[in-house]
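Take a look at the structure set out below.
Only one protein chain is missing; all other protein chains are in place.
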Amino acid sequence: MKVGLIGIGGMGQHMARRISDAGHDLAVYNRTNSKAQALTAANVKVVDSISDLGRHASIVLSMLADDVALAAVSKGGGGLLASLPPGGIHVAMGTHGVAAIRELDQLHRAAGQVLIAAPVIGRPDMAAGGQLVILGGGLPEAIERCRPLFSVLGRHLFEVGTEPVAASVIKLANNYVLGCAIETIGEAFSLVRKHGVEASLLNQVLTEILFAAPAYKTYGQIILDRTFEPAGHKVVIGLKDINLMLAAGEAVGVPLPSGNVWRDRLIGAIAHGDGQRDWAMMAIEQARASGLE
Amino acid sequence: MKVGLIGIGGMGQHMARRISDAGHDLAVYNRTNSKAQALTAANVKVVDSISDLGRHASIVLSMLADDVALAAVSKGGGGLLASLPPGGIHVAMGTHGVAAIRELDQLHRAAGQVLIAAPVIGRPDMAAGGQLVILGGGLPEAIERCRPLFSVLGRHLFEVGTEPVAASVIKLANNYVLGCAIETIGEAFSLVRKHGVEASLLNQVLTEILFAAPAYKTYGQIILDRTFEPAGHKVVIGLKDINLMLAAGEAVGVPLPSGNVWRDRLIGAIAHGDGQRDWAMMAIEQARASGLE
Amino acid sequence: MKVGLIGIGGMGQHMARRISDAGHDLAVYNRTNSKAQALTAANVKVVDSISDLGRHASIVLSMLADDVALAAVSKGGGGLLASLPPGGIHVAMGTHGVAAIRELDQLHRAAGQVLIAAPVIGRPDMAAGGQLVILGGGLPEAIERCRPLFSVLGRHLFEVGTEPVAASVIKLANNYVLGCAIETIGEAFSLVRKHGVEASLLNQVLTEILFAAPAYKTYGQIILDRTFEPAGHKVVIGLKDINLMLAAGEAVGVPLPSGNVWRDRLIGAIAHGDGQRDWAMMAIEQARASGLE
Partner (left out) sequence: MKVGLIGIGGMGQHMARRISDAGHDLAVYNRTNSKAQALTAANVKVVDSISDLGRHASIVLSMLADDVALAAVSKGGGGLLASLPPGGIHVAMGTHGVAAIRELDQLHRAAGQVLIAAPVIGRPDMAAGGQLVILGGGLPEAIERCRPLFSVLGRHLFEVGTEPVAASVIKLANNYVLGCAIETIGEAFSLVRKHGVEASLLNQVLTEILFAAPAYKTYGQIILDRTFEPAGHKVVIGLKDINLMLAAGEAVGVPLPSGNVWRDRLIGAIAHGDGQRDWAMMAIEQARASGLE
């Protein structure tokens, strides 16, 4: 298959390799061209414009950090809306807000194109191993066309409905629950530490019984080992995420009080100079508030 | 073994049956004597006073709802402190506060007795099946003496140290994380529902990937099915728990902001007449705040 | 003086009348032209475009509901940036975000114009009586030119510095404290009511002693009397405000946890259909959460 990809960041670079390694004819575009050049050794074409992508393929994936970047590559003269051929598919795989996805869906429809929202669950190492879980929302026939790509990128595809925005909502809700879990681990660790109990002992109890799941295992260990760098998911990205979640709640009249708590922790982390470290730093903010650091 | 048990509530009745069925010579005491009578058919002696228990056995378990009940059965003329023989062991299996356990530990030591704190993780159905997880804190030799009982009651014993209070802290921290998880599920469910997405779909994504663990599976399903009665863990008990956790945090200078959120939800549930239903009702309080109910 | 005014809403209409009544030659523009027509009886010129305003006067005030409206009247072909003459002054009197004011300041400078941020403290009845308090930030000589207008509109001008954004920050902080106060009154009223004490008695104690100030007197009475309509400041506007405040905090690394509380109350009010009522409705949301309504 001929495929395009926009965005060669922490996730995108692994996705590009996997697609190319699987034999697909991949062209990539990155705003900072130099980042993409490393992929040429992996038989990936690096192009200079999004228009070039539209000429190369009728399926273009994007894996972008935020809604601003998504709008920047989609709208305007040299954007995807102007570049994709009729019937072309834009598969937006970043974590985006519901308003952005809803608007982009309408714009692609108006342009005779199709938007699939396909945000993923997984950190960069899972992207490298093709172990992502993909939440796919959009027209079934378009999802069907992309299935070969999804099967290279992830271990499972959840088809969440014909509306792209549904995938966005579920992805935001999933990350919301994750952020709450990390904050909670941090609070509980502070509590036992100040009572003279090893946090690792609590971590063992949690992850062997009620919380024997990747979210707790992964982040409990990161916090215990303080492996906040390199960041799998940065504080500043986590803050972007929670703002999208709170906006999604506001849009439909849903207060999200637990999210307020860790939004404040992330802001505190930034205030303390830790914005580029892993968002599990919220546990350190909690420790600071407890007089532990 | 000769054993005593105080407290025949939702958990205690199952524990009594299992101990008796395993061939131990069990005597039980319950403040409301009538509740205990049903156990006589199971070869359990029902006694009228805690003093009788102290004459029957040198190991007495308690499974009580709160610190007030624990103090009531321990202190005073006819209490365990006065009734247990020297070297006798009090195994406190309820969820108790750190101050209460620390004080009781000192009192038992002064009386030449031993306190083991052995709170459990699990709901009544797990107690019935001997599937509890037990967090045991106290003198190793005393824990050793109780091991035959623990193996009848639970599937795993975590030995968390020689201080009873460590078991209390870990149990409170475990329930703290659980309460936060339930609140979070409720918030996320409200969010997707108001965006027109089935909560069951989110539940599937959560429990098949990052949150594939009993805490999320159990409570996600309770909330989806609205099986708030009979309550496995009542709102009013959950409120008692969070107050103990906040007090444990206050005692050592640890703010616990996520817990404030669900404490408020539980108080709201009581205000709406739902105090005797399962604490998963906090999800309904969230839904009410979102204009959903 | 020749003056222009954009925005004839709840505040703007009173401001227009006062400026015209003071003998100034006022032209107004409103997106919904019909609203402005009522002012023609008051010797106010109603114009069809912002360009007309720029031809009429070199000082143009704006009193707009949000940053989107401010951008809409400022930018683009027929906007203020294109219409104001060199040296012209744009006095932005609405409550705007720090990012919006900072950007607009730069744009006006680049266009050889001057931005003054002059947000006001006061509800519509105070605008009608010229009793507003004005927070003026910007070049002193520009503020001096506008002083005759400020003296007609308000009873006091705080000059808060040469940067427009300083006025924005102080205005947001002032409203932040106000929102927190309203939420707090609501919580305290619920508390005493459920203890069988009249909220009016608490209101008397508060407003005669420690809280003998307009914020508490005004909002205590609104809540006691339930005069949520007509709204002096709507729930939806309050929500816009708190979002600006939280964004202002995020921009500089300041968590604002008390604001999270009433943001959630406002969202709940919208969920319950009360978005167009006065933001003092947050007290009713509190009462609902307490099982009182």
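Letters A, B and C mark the chains as written, and numbering starts fresh at 1 in each.
The rule is simple: contacts are C-beta pairs under 8 Å (C-beta built on N, C-alpha and C of every residue); 3 or more make two chains touch, one makes a residue touch a chain.
Quick caveat: nothing in here was measured; it's all calculated off a predicted structure.
Looking at the whole complex, which of C:Val98, C:Val152 or C:Ile222 touches the chain that is not displayed?
Spelled out, the listed residue whose C-beta touches the missing chain is C:Val98.
With the full complex in mind, choose from C:Gly23, C:Gly129 or C:Pro214 the residue touching the hidden chain.
Counting the whole complex, the residue in contact with the absent chain is C:Pro214.
In the whole complex, not just what's shown, which of B:Pro85, B:Gly112 or B:Gly253 touches the removed chain?
Result: among the candidates, B:Gly253 touches the missing chain.
Any idea which of C:Leu26, C:Leu153 or C:Ile185 touches the chain not displayed?
With C:Leu26, C:Leu153 or C:Ile185 as choices, the missing chain is touched by C:Ile185.
Need a quick check: the contact residues on subunit C for the chain that isn't drawn.
98, 121, 133, 135, 156, 158, 160-161, 165-166, 169-170, 172-174, 176-178, 180-181, 183-185, 187-188, 190-192, 194-197, 201-202, 204-206, 208-216, 245, 248-249, 252-259, 261, 264, 286, 289-291
In terms of residues, what is the contact footprint of the unshown chain on subunit B?
Residues 239, 243, 249-250, 253-257, 260, 263-265, 267-268, 270-271 of subunit B touch the chain absent from view.
Please identify, in ascending order, the residues of subunit A that touch the omitted chain?
Within subunit A, the residues that touch the unshown chain are 257, 264, 268, 271-273, 285, 288-292.
Quick note on the criterion: only the chains that are shown with their structure count from here on.
If you average the CA atoms of subunit B and of subunit C, how far apart do the two points sit, in angstrom?
The answer is 52 Å.
If you average the CA atoms of subunit A and of subunit B, how far apart do the two points sit, in angstrom?
Distance between chain centres: 38 Å.
Please set out, as single numbers or ranges, the residues of subunit A touching at least two other chains.
Answer for subunit A, listing residues that touch two or more other chains: 249, 253-257, 264.
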